[in-house]
Structures are given as C-alpha cells and as structure tokens.
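One chain of protein is taken out of this complex; the other chains stay put.
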Amino acid sequence: MPAETAPTVFRAGPGFAALLRLELLLALRRSADIANPLLFFVTVLALLPLGVGPEPELLARMAPGLIWVVALLATLLSQESLFRSDFEDGSLEQLALCPQPLYFAVMAKAAVHWLVTGLPLALLSPLLGLMLSLPAEGYLCLLISLLLGTASLSLIGAVGAALTVALRRAGLLLALIVMPLYVPVLIFGTGAVQAAVDGYAYGAQLAVLAGLLAAAAALAPLAAAGAIRISLDN
Amino acid sequence: MSVTPESHSLLEVRQLSCERDGRRLFAGLDFELVPGAALQIEGANGAGKTTLLRTLIGSAGDFSGDVRWNGLPYPRALPQLREALLYIGHQAGVRRGLTPAENLAWYGAGRGEALLALEQLDLYGFEDTLCQRLSAGQNRRVALARLFLPKAPRLWILDEPLAALDTAGVSRLQGQMAFHLSRGGSLLFTSHQAVALAQLQRIDLAAYVPTETEEPFAGGAYAG
Partner (left out) sequence: MGRSRLAWEWFHRLGSPRWFYHKTGAWLPWLALASLVLLAVGSAWGLGFAPQDAKQGNSYRIIYIHVPAAFLALAGYYIMAVSGAIGLIWKMKLSFVVMRAAAPIGAALTFIALFTGALWGKPTWGTYWVWDARITSMLILLLLYIGVLALSRAFSREQVGDRACALLALVGTVNIPIIYKSVDWWFTLHQPASIKLTQSNSIDPSMFYPLLTMIAGFYCFYAWTLIAHTRSLVLQREWRTQWVQQALGEGS
C-alpha cells in the first residue's frame, strides 16, 4: 500500500442485518444457555400441579395465568445476561462508539433474545397447555398471545438489563425493576387466553398486545440505549 | 474528499477540566492534535488518564472547557468523530464468542487482511480459535490487530497499547504507529513506557492538578 494515501475517514459500521447475524451466531454458540429458559418453563409448570393439586377443572381454570406467569419468569431470568458478556469484554463500548445509533444494536439483541427464548417458549406452550388441561379453544390464542407478548417482554427487559449491566449481582434487582413494567403484557396476555377459553372473541386483546409490542419496539430500545451509555460511564 | 492542510488541528482541547465522583482530576488542560502528530498522556494511576480518553471519545460527560473535533464543539461533533475514531480501551472490545478472524471481520477486515494483521502480533495459528479460549494478553493483541488493518480510521485513541506486548511486539506496534502518522493519521495514547516516535508530544497530567483552593478537601478542612 502506498504510504501517501490518507487513512479513510470511512468506518465500516455494522448494519442491522449484520448485527442480527452476529447476535444469532453468538446465541447459537452458547446453545447450552438457550435450553435453560425452556427447561425452567417446563420444570416449573410440572411442579405447579404438585402444589395446587391435580384436579383437571382447577388446572384448566388456572392454566392461562400459570403458563403466562411462568413464561414471563423464564424470559426475565434469561435477560440478565443480555448485555453482560458484551459489557465485560468491552464490545458494548465499541458498539456505543459506532456512528450508527445504539437503537439498532439493542433492537438486534432483543430480537435475537426473542428468537431463542420467546419463540421456543410460545411453540412449547401448547404442550404445557395439554399437561394443565387447557380447554381446546385456548391453544391457538395461547400461542399467538405468547408470540406477541414475549416479544414485548424481551424489549422491556432489555431496558432493565441495560440499567443493571454494570452491577455485579443484578439478577434480583433486574426482576424488581422490570416486573412492574410487565404488568400490562401479562394482563392482556392472560385476558386473551381466558376469553378464548370462555368462548368469547379475543381479537381485541391480541390487538392490544400487538399495540403494546409496537410501542415497546419504538420506545424500549431508545431507553435501553440511553441506559447503556449511562452504564458504560460507571 | 479534500485533503486537510497540515496546520489544521483535528482535535482541539482548551481549558479542559474533568471530574469523577465530584473530585476534580485535572484542570486547565490545553493541547491540539494535528494530522500526522502523536500525543502521549502520562500521569500516575488515578491521575485521570482514562477519564481524559473517555472524555475525548465522548463517553464521559463530566467536563468543563472546550473540546472540538474538526472545529465542531462536543457533543455536537461526536457523530463525525465516531466516523473517524479507533478506540481501544481497558477492555479489549473483542467478543469472546467469536474467533480473532471473525472479530476483525466485524471491524471491516477481509479474511486475508485479518490474517496478515494477526500475524503481526504473533497470533498466527490462533485465527480460528474462539477468543474465550485465548489468554487476556492474546485477546488484547487481537484488539491491537485492528491497528494493522488497511482501512484504519484516522484518529487512534489507545489506552495503554503497549501493556500486553513483548519487545518485538512493541517495536512492530511502534512501526505501525509511525506508518499511521506518515499517512496523515493522528494518535493519542496513554503509556507508562517511553515510546520512540518522531513528532511525539507528551503531556504529564501531574502538571494540571487542580489548585488547593478549588479542592478544600485536600486542604485539610476535614482533618480537624
């Protein structure tokens, strides 16, 4: 290379697709971690009938709420590590120095988090509905509501994960911060399934869930990006 | 793109003072960095070297004074600055779940370029090992390999770049720094070691310690 060429001012910044591919690759390489939320989901739901009793009528009545709450906890528990390794090895700092807004980096992370936790949880949920004697009318709605709802949970949880990434033991704190913010998603998610089980129309609840997802997709990455910049200043 | 004249300063710092946790680290710092120039920041541990670098890359906001990139004041200049910045901090910025080659590809290098750069830092043969299996020093060298990529950004800000290197590595890195300066790039770094570079300015933060009146704590108000 000739010595007189000035270094390029251009800096190859990662596009959204590249970010998504990278996060997916990293997630797949940690495949042991992917299974954990799913196993947690199944294990807790297997324990619950041992606690409340095996009567099918009782379980059927509680099934929408139980599945939703445990799905929420499984999402939450897997969220602590969302930014952790990137923070520790300094690549989060490098991302923050990219000319591209951090918004897209957070979006990519939340999207991949959903792909490896929310999506499999939702796909697994009919099986657990079966174990909890969920009436047949509820399955489709359970699946759709979990697909929409867990995506919101991944986005909202990213804000909490970004706020606590600089702290050493952040798991419980993250739960304290994020759980109240999960309330609307939980209410409309279980509300939709309950309505389906009772034979009512549940389109409105699913529409609200989709609306919550749209709002979370617009706002949560912004807040998380701000939180990352704050945490990096620690 | 027009070539910037040599006299035009890229980074201009006037009367900069930084604080951390309510404590002033240094005050009244003045310098400018022109294309082709290098600046070494010196000072004891805790003198504020890292804080200064983090202020210059726009990650720490607790400063007063005037900092400009290409004539634009911070923080308005930050998007432009980031287009031209290569920063290596305390943490290497190397993803543990990727291999060195993949890490360099993330920073825009082709496979061949990445291999050449890794070879410069004695990492030949490790290019396809996951970085989590490499030692801390090796990871640091993966980060430094970014400096040997052909499409290097124009401003380098490096925190202790020589720390993880042996003598041969140090001399190769110095060579690369000199090459970067010769092609019109700029360099700002902290180091405990002396670095052999022509046109090297040095700033010792010990000369910019705030006066005692600005910091009554040091004056012993608490001692009584």
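Labels for the chains are A and B, by order of writing; each one numbers its residues from 1.
Please note the rule applied: contacts are C-beta pairs under 8 Å (C-beta built on N, C-alpha and C of every residue); 3 or more make two chains touch, one makes a residue touch a chain.
Not measured: the values here are computed from a predicted model.
When you scan A:Leu20, A:Ile144 or A:Ala166 for touch with the missing chain, the hit is A:Ala166.
In the full complex, subunit A touches the hidden chain at residues 159, 163-164, 166-167, 170, 173, 176-181, 183-184, 187-188, 191, 194, 212, 215, 219, 223, 226-227, 230-231, 233-234. The chain not displayed touches subunit B at residues 21-22, 61-62, 215-217, 221-222.
One rule holds in what follows: only the chains that are shown with their structure count from here on.
Averaging Cα coordinates per chain places subunit A and subunit B 36 Å apart. Contact residues on subunit A toward subunit B in their complex (touch as defined above): 1, 3-12, 14, 22, 25-26, 29-30, 85-86, 88-91, 93-94, 96-99, 229, 232-233.
Remark: subunit B residues 1, 3, 35, 54, 57-61, 79, 82-87, 89-98, 106-108, 130-131, 139, 143, 150-154, 179-180, 182-185 touch subunit A in the complex.
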